[in-house]
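Scroll down for the structure; my scribbles are underneath it.
Shown here: the complex without one of its protein chains, the others still in place.
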Amino acid sequence: MADYRVYVGARTYDVRIEKDLLLVNGDQFEFDLESINGNGLHILRDRKRNIEAYLQSNQNGSYDIQINGNHLSAEVVFGFHNQTKTSDQKTGQIKSPMPGLIIDILVNEGDHVQEGDTILIQEAMKMQMKIRTPNSGTITKIYTKPGNQVDKGVLLISIDPDDNPNR
Amino acid sequence: MADYRVYVGARTYDVRIEKDLLLVNGDQFEFDLESINGNGLHILRDRKRNIEAYLQSNQNGSYDIQINGNHLSAEVVFGFHNQTKTSDQKTGQIKSPMPGLIIDILVNEGDHVQEGDTILIQEAMKMQMKIRTPNSGTITKIYTKPGNQVDKGVLLISIDPDDNPNR
Amino acid sequence: MDMKLLIANRGEIAVRIVRTCQELDIPTVAVYSDTDRNALHTRYADEAIKIGPTKPSESYLNIPALLDACKKTNATAVHPGYGFLSENPKFGEAVEDAGMLFIGPRPHTMSIFGDKLLARKAAREAGLLVLPGPDQPLQGLPLLSQIGNNLSFPVLVKAIAGGGGKGIRLARSQDELADVVDLAREEAIAAFGDGTIYLEPLVQKARHIEVQILGDGNGKVLTFGERECSIQRRHQKLIEEAPASELSPKERDSITAAACQLGKQLNYRSLGTVEFLMDQNRQFYFIEVNPRIQVEHPVTEMVTGIDLIREQIQLALTGEMSLVQSDINPQGAAIEARILAENPEEGFIPTTGEISYLKEPGGPGIRVDSALYQGMEVTTDYDSMLSKVIAWGENRQIAINRLKRGLTEYQIGGLKTDLVFLTQILDSHPYQIGKIDTTFLDDFNPTELIPEETLTRYAAVAAALHIHKERNFQEHKEKEGINPWRQKAWQEQTNTGS
Partner (left out) sequence: MDMKLLIANRGEIAVRIVRTCQELDIPTVAVYSDTDRNALHTRYADEAIKIGPTKPSESYLNIPALLDACKKTNATAVHPGYGFLSENPKFGEAVEDAGMLFIGPRPHTMSIFGDKLLARKAAREAGLLVLPGPDQPLQGLPLLSQIGNNLSFPVLVKAIAGGGGKGIRLARSQDELADVVDLAREEAIAAFGDGTIYLEPLVQKARHIEVQILGDGNGKVLTFGERECSIQRRHQKLIEEAPASELSPKERDSITAAACQLGKQLNYRSLGTVEFLMDQNRQFYFIEVNPRIQVEHPVTEMVTGIDLIREQIQLALTGEMSLVQSDINPQGAAIEARILAENPEEGFIPTTGEISYLKEPGGPGIRVDSALYQGMEVTTDYDSMLSKVIAWGENRQIAINRLKRGLTEYQIGGLKTDLVFLTQILDSHPYQIGKIDTTFLDDFNPTELIPEETLTRYAAVAAALHIHKERNFQEHKEKEGINPWRQKAWQEQTNTGS
């Protein structure tokens, strides 16, 4: 069993790979990847089709991927518990990176937090994950509470960043 | 400077490679070989043309080569074991042509060998090379054994040539 | 169009059919066996579904598995391609019984042409000239003289279930006959599950000429002209062309008319090819009908400019033909060469290997229908044909020169093919002047295109230089502890230096 968080453009995918099971943001798929030649061509196979996916892996765990002539860039981090990219740096809005249960909230409205502080703990796929704040600032509002089941992308906490341009 | 004897079908070529000089059976050429992609395609360039040569090297130091759709098979042996006088030949000293692993020794001290017999197999770059004796004679001493990692130019086997002048 | 097409085939013809469907915006389903799981046809199709293990009998010949795949993917139609189940009436029947469209002739028509004796009868009834010989299977071993129908040695012993050049043997004399017949029976049982055989005279130095037809199933039949396929090895076509170079307009009209006549007689539906032999007196004899698309159909497409698969599908879909005879005006000449995983120098034995490098030809007048891809593992599990190169030109000579040029550009690394041999045929004087018949290859000896000494010298230098660079690199590596994965980069440095 292994968990990967993959950032593709603005989107984030949590991919869990078990023996013959593959979960993407909690939904099950039957994907399989196979290298065709030494030159990056792979076949991404699901139940319905064979997709030609051309992969180039860069040193830093990021990938250039071509599918049907479209160029995409994906960044992979191990586990789901890494700094989330789903929150918007500018506005300081912390959103739920995946569907799951709110376990604990470690801050109160009015608190001042430093970039990288863990402010909330969410559980998904029976695994707890720390959500950190991408910027320093003051907690202006908390929109959820422990025990809540939230979907992906739901606004959880908003922060007034110290470097707020609108201020 | 390095000498190679290459067997292609019924033909034999003695190729001597120096810095910017290449001799084939004594005649000078300006060949250059360049790898185009990781898949065996090479450009064999001379003064007049660019030839697409597709190379696959087999474990045993032989090559499958495609030129203009023609399939040829070439076997390369280090050194000319003809009458050209090389120091090896006078003294009957078999030295390691390259750094690598000794895979097998096919003779024992005291054995009598004929010019061109394979007496030792060495491996480098996952390529096995047959080392042949440049002259007929009697194996006087074996200085290495299978499993040894040897540098280039190390004395491996000495032979007392039948035509030993000092005898 | 409201259709979802499952292609019950593999290789270049499956790719070929997908291409037309994409142009018609018809969703496609590819089927594949274990070894084909990454094959080109599975990638180009909109969907791909596994039907079984590598063994054809358990996958591409497995009717239940194919019907199951249709159900799973909600396919509404099936294209059989050529080979495999394409001429099997039971398959067409099963597909239609399952309420799907079968893109091919009616099962009944297929069963007629599946039996060479019934086919002879049908052709004779349609007024076609058929090779002499009895229309019943051979019973026991009578003297040829007793059989009559001016049969004489040498004589062909053919399986009634044969076709496409398979199931044919030659008996030169009465004493040979017994053994040949036994052998032919055994082969026929093994290959077609039916040991019935019959006798047909051997036409000496015959030319193989065939006519492409399309029937609407209600007596309307169009012809797309003829093809010549006289360059054969073991009764298997190697090079095909359109038009047949030596036919007079009168001969052309009569042979195409004969083919249409047979089609009308049977209310023929879909694409079909009526095959003839032309003897040295320029007499045409019917030999068989291939009730399906053929390997060599692209030469007809290139001279007519019409996509035959498209017409076939549209006809199946609408029941109407989108063309009338006057729309079909062949122009120029087209020639196809079959790229085989076979070694002509060793009697066309199959070759195998991984395609480790691939560069296919392009430019004016060249068409490539291929199932090749870099990294493909070529095995002996299926037919040895890998790809086809087709050239069109304003006349035959231009087409020949173009095809030669195209074949020369073709780079298939890691596998012996017939590429050079094909070029040598095109290059030969008899072929260039159109002096060809089905025995062409029997006494053909190729002349080298490049002096052998030049080739071997190049090979020697290439091998020596390669090992030399490897050695230098090896030392370099040990000195500087270079990462072997960077070998190529390093080699290029040294090369630019040299």
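First chain written, first letter: the chains are A, B and C, and each begins at residue 1.
Going forward, a contact is a pair of C-beta atoms (placed from the backbone, for glycine too) under 8 Å apart; a residue touches a chain by one contact, two chains touch by 3 or more.
Here the structure is a predicted model, which is why all the values come from computation and not from measurement.
The chain we do not see here touches A, B, C in the full complex. When the full complex is taken into account, the listed residue touching the unshown chain is B:50, out of B:25, B:50, B:114 or B:149. Although one chain is not drawn, its touching partners on chain C can still be listed: residues 15-16, 19-20, 22-25, 34, 44, 298, 301, 305-307, 331-332, 357, 359-360, 362-370, 373-374, 392, 394, 398, 401-402, 404-405, 408-409, 496.
By the touch criterion stated above, the residues of chain A touching the omitted chain are 2, 4, 6, 8-9, 11, 13, 15, 17, 20, 22, 24, 29, 31-35, 37-42, 44, 51-57, 61, 63, 65-72, 74, 76. One chain of the complex is left out; on chain B, the residues touching it are 34, 36-39, 41, 43, 45, 48-52, 126.
One rule holds for everything that comes next: only the chains that are shown with their structure count from here on.
In terms of inter-chain touching, the protein chains here all touch one another pairwise. Mean C-alpha positions place chain A and chain B at a centre distance of 57 Å. Residue positions 356, 374 of chain C each touch two or more of the other chains.
Looking at chain A, residues 37-39 sit in touch with two or more other chains.
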